[in-house]
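Left out: one protein chain. Kept in place: all the others.
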Amino acid sequence: MLRFVVRRLLQLIPTLLGLSVLLFIWLNRLPGGPASAILGEKATEAEVARINRALGLDQPVYVQYGRFIKRLIEGDLGTSTQTGQPVMDEFLLRFPATVELSLMAIVLAVAVGVPLGYFAAKRRGGWLDVAAVSSSLIGICIPVFFLAFMLRTVFSVNLGWFPSYGRLTTGINATEVTGLAVLDGLLTGEFDATWDALSHLILPAIALASIPVAVIVRMTRASVLEVLGEDYVRTAESKGLRKGVVRTRHVLRNALLPVITSVGLLTGSLLSGAVLTESVFTFGGIGSFIRTAIDGRDYPVLVGFIMFIAMAYVLINLLVDLAYSLIDPRVRVH
Amino acid sequence: MRIFKSRVTRAITVAAATALIVTGCSSERDTTEGKGKDGAKDTFVFGGAGDPGSLDPALASDGETFRVTRQAFEALLEHEPGGSELVGGLAEKWDSNDEGTVWTFNLRKGVKFHDGEAFNAEAVCANYDHWFNWTGTYQSSAVSYYWQTIMGGFAKNEDKDAPKANYKSCTAKDENTAVIEVNKASANLPGGFSLQALAIHSPKALKAYEKEEASAKGDAITYPKYSQQAGTVAGTGPYKITKWNKGNKEVQLERFDDYWGKKAGVKNLVFRTIDTEEGRRSALQAGDIDGYDLVSPADVKTLEKAGFQVPTREVFNIFYLGFSQEKNKALQNKDVRAAIAHAIDKDNLVKTQLPEGGVAATQFIPDTVEGYSDKVEKYDYDPAKAKSLLKKAGEEKLKVEFCYPTEVSRPYMPSPGDLFELMKSDLEKIGITVTPKPAKWAPDYIDATEAGGCELHLLGWTGDFNDAYNFIGTWFAEYDKQWGFKDKKVFEAMEEASKEVDHAKRVKLYERANEVVMDYLPGVPVSSSPPAIAFAKDVNPPLVSPLTQENFAEVTFK
Amino acid sequence: MPLLSVDELSITFTGRGRRDVRAVDGVSFDVDQGQVVGLVGESGCGKSVTSLALMGLLPKKGVKLGGRAEYDGKDLLTLSSNAMRDMRGKHLAMIFQDPLSSLNPVIPVGLQVTEILERHRGMKGAAARKEAADLLDRVGIPDPTRRLKEYPHQLSGGMRQRALIAMAVACAPRMLIADEPTTALDVTIQAQILELLKELVDQQGTALLMITHDLGVVAGLCDQVNVLYAGKAVESAGRRELFAQPTHPYAHGLLGSIPRLDAPRGEPLRPIRGSINDRIDWADGCAFAPRCDHYTLECLSGTPQLTEPVGAGHGVRCVNPVLTGVEVKTLGVPAEQAVDAAAATAPAEPAEPKIPAQAGPEADGKAETDEGDAAPEAEPEAEKKKDAS
Partner (left out) sequence: MSTKTDKIDRLAELTAQQESSSGASLWREALKRLRASKMALVGAWIIAVFLLLAIIGPWVAPYAPGQQWRGEVFVNRAEFVGARAENWFGLDHLGRDIFSRMLVGARQTLLLGVVSTLIGLSVGALIGSFSGACATLGGRVGQRIDSVVMRCIDIMLALPSLLLAVSVAAVLGQSMTTVMIAIGVVQIPVFARLLRGAMLVQGGSDYVLAAHSLGIRKRRIVLTQIMPNSLSPVIVQATLSLATAIIEAAALSFLGLGNPDSAKNPEWGVMLTQAQNYADSAPMMAVYPALAIIITALGFTLLGEAMREALDPKLRG
């Protein structure tokens, strides 16, 4: 087990190295430079040259790459040209918000997607099935930012049910423990903070969950359909087991295995979605930070984010594999 | 352990359930928010368009930062509320010698900094000396832009390209008299003394600042820690900064009870960042914020209809269509430039694209700035004339590249892409072929225009203080790649005006300079328009300022 | 009174936009306490569907059931699904064909045994585990306590089938249905499993409905045999009677197509022509007619009735029954001996008179099923994993 983990982590190194070369080449191919991004309207040539010198951008490429790598190894992803703070600090600051939002979205997606997929499969061809399948297809086809936008207009501007932006209402100064506002509120007993955070989370989470829900509904449905046709379900039925037992122990337990994998690996689409939803709701996570980085051509942030995702992807992959081996006795990691 | 666990689980369940119920109920949410013990609303939330860059205004050069710091820091001079006249700030009176090199300030008495320090002449000098003695990264123009603009370089310039220092000294003549000397008269004074970047900090805070160093590492400049969190910075303003919650994108300020002037109307002031126009609008409509700036012109009417307050500012900016004559030689012909000027339907642009209060421009400064001339040549909308001018120049098949920035909203141009579309169709009407060259605002677009890489481009300027040089001086005082022309008449007119120390005479010279510039026509001034600002129904809004220097201490709730 | 009495059972699959398919068309048989009744036929003949119908395991939608199936005075076909749930596993139990796919792969074997004890016998925790271990022990699984913790993929094929049998007999049901319990197993294991089943029937007096295509199994185990063809019983007789005198041309052909060691070299096998797909509707005549060597025009005049041309209790659905017995001259031994030979060889020396299709057991469920292209040369008994349904 441990060897497996170590080996997988070692595999990460060449991947990240390769990625770093690509990113460095990309950075060097970029037009413009950080100097003018810093200076804005007021840049003059002399000032640009001064800044470039200060940043070491006048040195040979290999020296710059060397420094780039050295800094990466030190966990230094550079400094944001927009905020003037280390990219790593910015990520760490905003990471909990995105984690919270993603978790909420995944929880929502699972809570809605699994039962829906299950019953769609059970009543295959029935109205529920048709509704579930078609709404999941439509869910995939609605641009996430448009959905977020609609949700905000309807539930926040028109109905006033939920706040239209942000993570917490001003004036609610929750004590930070984990950085996850909802959890912090619970841990410290500040329940008003918890439900304030929750109410801020709901709309973005729904928007963000739209694609995962669609994926999970269809995965669950296909998987349940497959499992329902399996002999062991018939065996379970032939034993006269109660419906609930058959459903949970024999159908869902098996049917959810592929769904679990997919949930773990929705990272990519979740982060893409987070960039869009967070920026619609001005949710102070990595997503909206990346959005402003895109607008402001904050390349250190973008590069750092790509490295970050690549790492997260590999790690999540690893976690999913480990989790899988715990759930499915047929899979054992060596 | 076990007890703890089960209690937590129960708490989670209960909380989640209640939360769902409570959030499902709209009235509940609105009433619990931002209220003090007595039930009156005591928190004013204002939506900004971007996060501030630092809490030390001396390190900043952008409006979003200044909007926040302005509530907590005051400079020697200020602008009159709702106008652009210079009035006393921390200095009650000011004066200069005839050469404009020695500036004497009679300071206000009984002023206290947020950290309890007393305000006096020594504090003023400590600030100016602090800036003058900046070293290292602080000398980067990215950090100390305004200092360098107003006062030139530093005690020890570390970079040979840095401007020569114009600041000479500051002496505390007595407790309440500070004297600031400069080497050379400058058109930027006394206006510069009003800049938020030169606002006065507590000497105790300055000492703390000096322990930290901004650093340039990697690809960008890292701001010092003290400027990134509340606690160290201390000014004299009606509010003190209590918390900067970057994760929640908000800066919290609290009423400073020892403020020398009228105390702030609302106890808590909060600036929250909402990056998009429609996001800010939604937040105001949903009742989540009490006001926001940079209202999209299209939203003004609907907001007003719904009962929101959208007070109109006076104009203090200029939006222009620039020509880079070196990039396209045809533009070196005055007839071609005039043809383009006659082709642009400015009134249509103003009417359909700019906020209420916008006006078509005739020269490169708004009419609110001293030095505005009524006698400049006006190039009225006249497609027929434009066509004939083109014909005269022999450029009937003129082709131009037209740059415009994307994804940006500047106070003088709310949506550049749309303005571009309208101008493009104007130009096409007189037979000019237009190639669109869109680019991201920073750095791509800025780079391109600065380097003279854009034949036609859209840019503008919002004044820092009421002096025409702050506008035209930055463009036409000498050869500039952006414009790519050398015209003796223009340069001389500028030089003459900037050297004049006498205020009234200088204004006259500016008028003349504007006439010369418009005669030469280096570009087409298009419009001056006030960025719209909106407030909730239950707010008594502050006097809106043409320089977007609203003082939120004036705010009260109805 | 028989324990289970199936009377004119018919099962029709209906589907939107598709023609109704009558998979079982008026099958009747009885099973007495302690009796082993065989349902024999090639794939698609309706035997597995019959068993599923009796267990109430057919889907509600798209299936029409007709006739009666009385168990202990209750009609299994009309019982509510909850009542049926109470019956299953407790009174009626079933053993399936492919032990690997019939066991839940991600649950330890132990839980799969104890869950039925919990459900029907109210046993919990350690008691249930102990009983489960006893059960495994009883069906001949060594080291049962360890096995309880293992997962199906860790057991051998024979052990898996034993585990399935243990589950089936856990509540000492009075009626056991075994659907091709040996098909997926190695031949040596097959014999052991049959032996085990036989023991259980003998010891507990359980009634066993044996569904198979394997005549060896029939000969070794069954008291009463029903040969099914295209959803109808074409011949129904005691084991000895059937083997002595297979009267329906189909049954006759089935027995005749068993390769035998004692046949002379070079003697060709005599398979039944065509496949079960070459059939006509029972309403129009004998469904077997297209493949029958003996058919006459008479065969196409309406459904043939079940008659008893060779003796009481030996029903045959044919207008031209074969009355000569299995072609004794080619077998070279008297009919009576043939039965014994088959019976004797089946469990004990299984390698010998087996039906060819069984040589390679289908180890897992992933094997292809291409029902459509069984060539005439192919063995008609080539039973596929999945019954046509």
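Going by the order they are written in, the chains are A, B and C; count residues from 1 in each one.
Assume a contact is a pair of C-beta atoms (placed from the backbone, for glycine too) under 8 Å apart; a residue touches a chain by one contact, two chains touch by 3 or more.
Since we're looking at a predicted model, the values are computed, not measured.
Chemist: For the chain that is not shown, enumerate the shown chains it touches in the whole assembly.
Modeler: A, B
Chemist: Among A:Phe4, A:Phe95 or A:Phe145, choose the residue that contacts the chain missing from this document, as touch is defined above.
Modeler: With A:Phe4, A:Phe95 or A:Phe145 as choices, the missing chain is touched by A:Phe145.
Chemist: Out of B:Lys424, B:His457 or B:Arg506, point to the residue that touches the absent chain in the complete complex.
Modeler: Looking across B:Lys424, B:His457 or B:Arg506, the contact with the absent chain belongs to B:Lys424.
Chemist: For chain A, which residues reach the chain that was dropped from this view?
Modeler: Touch set of chain A with respect to the missing chain: 11, 14-15, 18-19, 26, 29-31, 124-125, 137-138, 140-146, 149, 153, 215, 219, 222, 225-226, 258, 261-262, 265-269, 271-272, 275-276, 290-291, 294-295, 297, 299, 302, 305-306, 309-310, 313-314, 317.
Chemist: For chain B, which residues lie in contact with the unshown chain of the complex?
Modeler: Touching the missing chain: residues 277-278, 281, 285, 296-302, 345, 348, 351-353, 355-356, 406-407, 415, 417-418, 421-422, 424-425, 436, 438-440, 444.
Rule of thumb we're sticking to: only the chains that are shown with their structure count from here on.
Chemist: Give me the chains shared as neighbours by chain A and chain C.
Modeler: Chains in contact with chain A as well as chain C: not a single one.
Chemist: Nearest chain to the global Cα centroid?
Modeler: A
Chemist: With chain centres taken as the means of their Cα atoms, state the distance from chain A to chain C in Å.
Modeler: About 54 Å separates the centre of chain A from that of chain C.
Chemist: What whole-number Å value describes the gap between the mean CA coordinates of chain A and chain B?
Modeler: Distance between chain centres: 36 Å.
Chemist: From the C-alpha centre of chain B to that of chain C, how far is it in Å?
Modeler: Their C-alpha centroids are separated by 88 Å.
Chemist: Along chain C, where are the residues that touch chain A in the complex?
Modeler: 55, 57, 84-90, 93-94, 96-98, 101-108, 115-116, 119-120, 151, 153, 164, 167, 365
Chemist: Quick one: which bits of chain B touch chain A in the complex? Just the residue numbers, please.
Modeler: Interface residues on the chain B side: 8, 11-12, 15-16, 18-20, 22-26, 29-30, 32-34, 43, 45, 50-51, 53-54, 61-62, 137, 140-142, 145, 159, 161-162, 214, 216-223, 228, 243, 246-250, 252, 268, 270, 272-276, 278-279, 282-283, 285-288, 407-408, 440-444, 446-447, 450-451, 459, 461, 481.
Chemist: Touching chain B in the complex: which residues of chain A?
Modeler: Of all residues in chain A, those touching chain B are 31-47, 49-51, 53-55, 57, 71, 76, 78-86, 93-94, 96-97, 149, 152-153, 156-157, 159-171, 173, 179, 185-187, 189, 191-192, 194-195, 198-199, 202, 279-282, 284, 288, 291-292, 295-297, 299-300.
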